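Note that one protein chain is taken out, while the other chains of the complex remain in position.
Naming follows writing order (A and B), and every chain is counted from residue 1.
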Amino acid sequence: MDKKVKLSKANTNSEETVKKVKPPKRNSKRFRKLKFKSGLFIAPSFLGVMAFFLIPFCVIIYYSVLDNPISANYVGFENFKNVAKNEAFMTAVKNTATFSAIAVPLAVVLSLILAMVLDLNIPFRSQFRTFFLSPMMVPVASIVLIWQVLFHNNGAVNDVIMKFGADRIDWFKSDQAIIVIVILFLWKNLGYNMILFMAALASIPKDILEVARLESANPIQTFFYVKTRYLSSTVLFVTIMSLISSFKIFREIYLLTTDYPYPTLYMLQHYMNNKFKKLDYQALSAGAIMMSIVMILIIGLLFIVEERFGKDVEG
Amino acid sequence: MFQKKKWFVTGMALALSLGLAACTPKGADGSDVDSKSGKAAVEEIVPEFTYVAKFSSLSEDMGNLENVVICGEYAYAMKYDYNNETNSDSSSIVKYKFNNGKFENPEKVLGFGNNGYALSYCVDEAGNLYYVSRISPEAPGEGATEEQMNAYYESLDQNSKYHLVKIDAQGNQIYDVDFTNETKKNDYFYTNQIVADEKGRVFASVGGESIWTFDENGNKSGEISVSQNGYINSMGIGKDQKCYVSYVQYGGEGATTTFTELDYDGKKLGKSYANYPSNRGSSAFTKGIESDILCYDGIGVYEYSMEKEEAQKLLSWLDCDVNGDQVTAVIPSGDGKIYAITRDWNANESNLIELSKMKTEDVIKRETVKVGTIYQNNSLNSKIIEFNKNNDEYRITVKAYMDENDWSEKSYQDAIANLTNDILSGNGPDILDLSNLDVNNLAKKGVLEDLMPYLEKSTRLNKNDFFERILDVATINGSLVYLPSTFTLSTLAAKTSLVGDKMGWTLEDMMKLQEAYPKAELLQGATKDLIMQMMLMLDKEAFIDAEKNECHFDSQQFKNLLKFANKFPKEYDYSNGYQLPPLLLKDNRLLLSNADIYSFEEVQSTLAYFSGEQVTFIGYPNSKGGNGCIMMPNEQYGINAKSSHKDAAWAFLEDVIDSETDDNGYFGFGFSTMKSRYEKQKAKALDVKPMTDENGEVITDENGNPVYEGVGGGYTMVGENGEEWNYVYKPVTEEDCAIVEKLLAGATVVDVNMDEELGKIITEEAQAYFDGAKSLDDVANVIQNRANLYLKENN
Partner (left out) sequence: MEDFRKKDVLSEEILYLGTEPKKKKPQKNYSQEVLRKMDKRAARARKLFRFIKISIATIIAAFFAIMFLMPIVLTISNSFMASSEIASNYGTVFATNSNGGKVYISEKVNLKFIPDMVSFSQYSTVLFKSPEYLLKFWNSVILVGPIVLFQLIVATLASYGFARYTGKIRAIIFFSYVILMLMPYQVTLVPNYLVSSWLKILDTYWAIWLPGIFSPFAVFLLTKFMKRIPESMIEAAQIDGAGEWQIYRRICLPLCKGAICSAAILVFIDYWNMVEQPLILLADGEKHPLSVFLSKINSGEVGLAFAVATIYMVPTLLVFLYGEEYLVDGITYQGGVKG
């Protein structure tokens, strides 16, 4: 056998079609061998995840049914009831949900649009790419400083607003606070999302687009009926990544506003952080579990949608 | 293009790593240096060897040993003696044979009479003794008039002479040089340390800022200027017989200590060595045992190698049960032992401590009990040392959670987070220092053990001896969570004619008072922030309904408070100088006076400010109408409910609370929480008699007031514009004591945590209003929103 099984990339363009090979029978020996061997590959990661993520999660479940991490008395679902009824928790949930509902779709859609703009062969394309990635490098402290200076009651943005004759807004202390955070989130995340989309756009086989063009489909139709299929898995991916980032934004909010911000900025993680500080670990755990349940539902849904929608593309 | 970029990036990365690696200092044996503190950050692994201390007290006549210097088998010390009969003091340099930790065969090398003393001395390897002495003219004898005495004192500086003298090992004087002329340039000449190198050249540290050099014959040969913005810490001789100095310099990042060689010929500082082990301002060093230098300070003893520029911590005083701040000398002896001399100024005793190196595993282990505290705390440390010395079963260790180099708010939050974590995970300390913690929360969570059973079983403490109010305050949810040993009170006082004679008032009352006297100052030093804080301290019930868990910061009442606070200045205007409160109070230009009472005498002095008028201790305003006095308990220690050393912990607590008072009645700070001792304090305070002279007549001071033992006669306050006010000390009366008891009975304890959080929110938002940037309603709304959130979260 030729040890170096090197496949040159030239062989893999879309012109050459490869016959789909039928998957082996499910119960065949080969299949089971495959299952076993690939299982080996997963083993190290699985063990690690069990030890450092799963077990802690079980610990959290354990704590959530205690009244108090010190006295450790079993109280069943009491904590869940208390936390769910807690007004602060409800505010936090509402805010977090609102923020995610606004920010994540915006992040996905805007970055897709930007990717398409950049796709148009404008000059300096690769430089722009680098620039757009730059926000990821900036440390949180600098970002916080700049945002504070800009959006403070006496800051630059208010200056501009006042020049237009409107009243100034104390951004961090008002109902409009969420806008500031959304802007911060977008600033941080558009770049990477855009790169992903650009790559995905570039990977759409040119010939399909040719087909569409020759079929005299206008750009909108091309987009909606062709591109989306190819982009769907990337969209799911970007959505999940943005969702993860939308939780991470807590650090910036915390540095901007301390433990007890104006209620519109009070996120789930604020609630959890404060509970942690007060040793109210049972409330923290109950809240975390409720949050995970919601996560499971949402992500499960996303997975299913992606599966159905992009099935034919994935192959 | 791609390839080029890759190489560029790789090249940059290499350059960066090399460059940064070069700049980073590293200790060779892996102990990195935290150069900000200058202290070698030593790994706290269990060392192979520890030093075990053996204590022996030094006898009375050796009690005044200072400046001990070892040379070979001899130890030299400076002794100060006070002759009661002739009422004179004398000093002498005494030579002992230092054998196996004992000072024997004292031999007086030289002595001074009443008119002179040695400023400092040193002994070199060969046994030559050098000293700088100051000889003053004889004092006028008995029967001298006061004028003569005054004239004598004033002329002392001019007429004193300074000598540098060298005496060899056999006692023969080699030279005696009078260098008084050299000192005329300084206002006041003082040297606190001299060292001599192997060539017989002497270096003297003068005024803490420069070093004078003297040649082999004792003549001054030059000056080395050391530090513009700092001071000389100490000088010494290294193993190589050269002279070195460590000096402190104040810089941008705080003080740093530098260790350099002294260059005699060049009359300047020579080579400096990095990583000097101690950054404490009062460290000293001497010749080392194995390495070049042995350095010691209030924390521990270190060895320092100049060649490798590395330091190694040999021992920490706390671990050896020695109070590091009391160490006056450290003497390494040839057999590997280290001797230390400590002097306890309060107890007036000296100890010699013999530290021998033992294998850690051989040391007898006692049960370890951990105390957790946020800030390092000297009084705690000394109590721990005392306990460890006297207790054979248990050993107390301390963990301070706060990063010593960083005093910011965030660092404090981190410390709390770390402590919380430790407690949650079961690694918490056995004893908690509650003084900076949220006691209520900890108690609610069941973190703190109920001390009542221990108190009831205790043989040293009696439950009924404690004031009920104290026990009341320290009992949360039915369990006694801490037991303070002393307490202090804080309240406000005003003229009865202004506020009536009932103790306690509300916010409205106070605002009305100010309105009645619009030109007057309510409280000295009051600013907007201060007023807000003060109002919120005790009167939060006005705005927070604890039962319904609601707050009303958008109420008119709160807005009135904001408006009221706004009337005060943002920062206190000290431009008119310090105005004497008593005079202001008299004219009703000042309405309230702070009354911080930590001893009975304070009651007197508070009352005295009002120049004889009737006074009411009106207290801080609160809406319940209580007496408005705040009680602050000291020494709040609680026991961790999950601790496995509860008995040991209680033993320590007992010790702390029961600490014996000494004959001088040194009770520590505040009033005792135990009635029996409180009565003793009271009795002592009431029992002050005026001093009488031999004829039984009362001694008076310059103003004609009687002088009381231990206290004095009185004092005069002089204001900026020359106005005066006399305070005359009157002995404490029964009524004064009654006031203290009355205040205690109605006092409350401040709820640290809730007030902290709410206080932060309110102060932050209120500033916008105070600066005029936002309207009152806006600010009140924001505060209401945020405070509401806080309350709801913590229902």
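Everything below uses one rule, namely that a contact is a pair of C-beta atoms (placed from the backbone, for glycine too) under 8 Å apart; a residue touches a chain by one contact, two chains touch by 3 or more.
In this text the structure is predicted, and so the values were computed from the model without any measurement.
Which of A:Leu106, A:Ile178 or A:Leu255 touches the hidden chain is settled by the complete complex: it is A:Leu255. Residue in contact with the omitted chain (choice from B:Thr260, B:Gln533 or B:Gln579): B:Gln533.
As for the chain not pictured, it touches chain A at residues 1-2, 4-7, 9, 12-14, 17-21, 23, 34-35, 37-49, 51-57, 59-60, 114, 117-118, 120-124, 128-143, 145-146, 148-150, 152-156, 159, 187, 190-192, 195-196, 198-200, 202-205, 207-208, 210-212, 214-217, 225-226, 229, 233, 237, 240, 243-244, 247, 250-251, 255, 258, 268-269, 272-273, 276, 281, 284-285, 288, 292, 295-296, 299-300, 303, 312-315. As for the chain not pictured, it touches chain B at residues 2, 5-6, 8-10, 12-13, 16, 20-21, 23-25, 32, 34-36, 41, 252-253, 403, 405-406, 408-412, 414, 417-418, 421, 424-427, 529, 533, 756, 759-761, 763-764, 767-768, 771, 773.
In this text, only the chains that are shown with their structure count from here on.
Per the touch definition, chain B reaches chain A in the complex via residues 413, 416-417, 420, 423-424, 438, 441-442, 445-447, 641-642, 757, 760-761, 765, 768, 773-774, 778, 782, 785-786, 788-790, 792-795.
Those residues of chain A that touch chain B in the shared complex are 68-71, 86-89, 91, 153-154, 170, 173, 258-263, 266, 271, 274-281.
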